[in-house]
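Below: one structure, written as structure tokens.
One protein chain is absent from this view; the other protein chains keep their places.
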Amino acid sequence: MTDVALLEVTNLGKRFGGFIALQAIELTVRDGERVGLIGPNGSGKSTLVNCVCGTLRNETGSVRFAGQVLDGLSAHERTRLGLARSFQLPRPFNTLTLAENLRIPLLYTVNARPGAALSALEIDERCTELLHMVGLADKATRMPRDLTQIEMRKLELARAMAASPRLLIADEAMAGLSHNEVDDILTLLIQLNEQGVTVILIEHIMRAVMHFSQRLVVLVAGRKIADGDPGDVVRDPDVVRAYLGE
Amino acid sequence: MLLIAAGVVFGAAWLIGNAYVFFAGYVVLQYIALATAWNILGGYTGYVNFGTAAFFALGAYTTVVLHKLTSLPLPIMMPLGGIVSGIVGLGTGYLTLRLRGAFFSIATLALAVVAQTLITNWDFVGGSRGAYIVRPLTVPLLGMDYIQYLFLVMLGLVVIVLATARAIERSRLGYGLATIRDDEVAAEASGVPTLRLKLVATTLSGAFMGMAGAPLPYYVTYLDPASGFNLAYAVNGVAMPLVGGTSSWLGPVIGAVLLGTLQQVVTVTISSAVNLLVVGLVLVAFVIVAPNGILGLLRLRGGRHGHD
Partner (left out) sequence: MEMSFDLLGNAVVSGLLLGGFYAAVTIGVSISFGMLDIVNIAHPAFIILGSYIAYIGNTTFGMDPILASVIALPAFYLLGAAVYQVYYVAFERRGEEALRGLAFFFGLLFITEVTLVLVFGVDYRLVEAPYIGPSLHLGVIDLPLRLLVPCLVGLVMVGGLQLFMSSTFLGRAILAVAQDQLALRLMAANPIRIKRIAFGLSIATASLAGAVLIVIQPVEPSIGRDYIGRVFAICVLGGMGSFAGTLVAALALGVVENLTSTFYGPSWAPAVAFGFLLITLAVRPAGIFGR
């Protein structure tokens, strides 16, 4: 982890009609950091991800990534800059096979960046590699509708990884997984981080969050109520009251 | 391979020798071109264009204008008709494709009405009274009957459109369009420039429709807005791909041949108004019962799990 700020969210606000989903969110993520983001359901975590990644437009505030202002850029442009996310509710491409699902970010993100483009063979190899990493290698030619919910989450994560991001946001990628499967994904994410990928982990599974995070951020009802060392944060009385319980 | 098939088709028609074959065949080929063009935006990308008649008629009327002002040969007029329709497609797309697909579809419906209104008010092309186009008797260089020439020209267009559709299907563009159809938000998040690809599909689709309409004035020799913007094009443009199957280039071909033939039969045996009713009923029936069209039904029969 370096001291260079990779993601800077400043005074971010988002409302849906009369409902204020996010209010004055300030968040800085350093290059190479492992950040955990927790909070009750409906607190705005996914909305924050959507605003950062460009799926939604925030009304106030701004987002900077690697020094570049993201406001006004569409989602695909942000992905090409190095931001990738998995969706909380998996959104696979239903008429494509698993392998083809992974080809999309390779074709449209990795190959769209300056520098040498991957050849068709390299793309296929990379797809196989990614499927292997999440344990779906034997299902490469199957369709998403044949997968279980858990397998779809793994595909989601693999697809985000396929974009070779600098910052990966994993939105509840572990929901429903067994103890061992959680460990597998954790190992995977830590490995990615060691290779230089900054990771924001959004999860409810506290043991995973505590194991993984170097810093913990807590969102409640659209506001950030804590941000710091995980050990301190989980003892913060506001956090305990709002989310963790006694 | 397509060229060989095209050669066979033309050769067979020539051998039969009956002029009616060329007349009727032209109509079927025209529908194949229209249905395939529609499918590039509809089946591949998931955006429904109800204004097929507008793009088609704009191509036809471009020919009328060019015919009155110049003496360009038909193979030159066709791309020009395509350019006009392509630009209109691009414009409509640019204004509406950032929004939900439904808004694009509604806009195409409204566009059809407006385009017809504009043409009806434009005296240079005959307005509501229509325009007469003299069909040349022979063709320069080739020395064949003009109807055969029109058939050949349309056959050439069909080859181009089908080849393009096939090429798109297997290309990076085709994958991108499929992701837009499947889940546009996820496509954007994966790096697909959805707006740009949608505009490409809309422009290409509109341009091909315009090119399919360009020879029409010579075919009918009298063109008025009512026939140029005929409802038949609107409903067939949607029905043929949906009935045949939207997932591959073969579907619109099947739909065009089957529905086109069915319509000829019904028009001759019952009436042309009933004919349109039949098409509408077939469309609704297929959409409810066989959403993947004939291709989908064949795949199920074949025992494999069809995808799409």
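To keep things simple, chains are lettered A and B as they appear, and every chain counts its residues starting from 1.
Everything below uses one rule, namely that a residue touches a chain if its C-beta (ideal position, glycine included) is under 8 Å from a C-beta of that chain, and two chains touch if they have at least 3 such contacts.
This one's a predicted model, so the numbers in the text were calculated from it and none came from an experiment.
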{"item": "Shown chains that the omitted chain touches within the full complex", "value": "B"}
{"item": "Residue in contact with the excluded chain [from B:G101, B:G156 or B:G174]", "value": "B:G101"}
{"item": "Residue, one of B:N18, B:T70 or B:T117, that touches the chain absent here", "value": "B:T117"}
{"item": "Candidate in contact with the missing chain, chosen from B:V48, B:V125, B:A201 or B:L223", "value": "B:V48"}
{"item": "Touching the absent chain when the full complex is considered, from B:V28, B:V161, B:V235 or B:L259", "value": "B:V235"}
{"item": "Residues from chain B at the interface with the omitted partner, ascending", "value": "42, 46, 48, 50, 95-96, 99, 101-103, 105-107, 109-114, 117-118, 120-121, 231, 234-235, 238-239, 242, 246, 273-274, 276-277, 279-281, 283-284, 287-288, 291"}
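The rule is short, and it goes like this: only the chains that are shown with their structure count from here on.
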{"item": "Intercentroid distance (Cα basis), chain B paired with chain A, Å", "value": "43"}
{"item": "Chain A residues within the chain B interface of the complex", "value": "53-55, 74-77, 79-80, 84-85, 87, 91-97, 100, 103-105, 107-109, 112, 143, 159, 162-163"}
{"item": "Chain A-facing residues of chain B, complex", "value": "172, 175-176, 178-179, 181-183, 185-195, 247, 305, 307-308"}
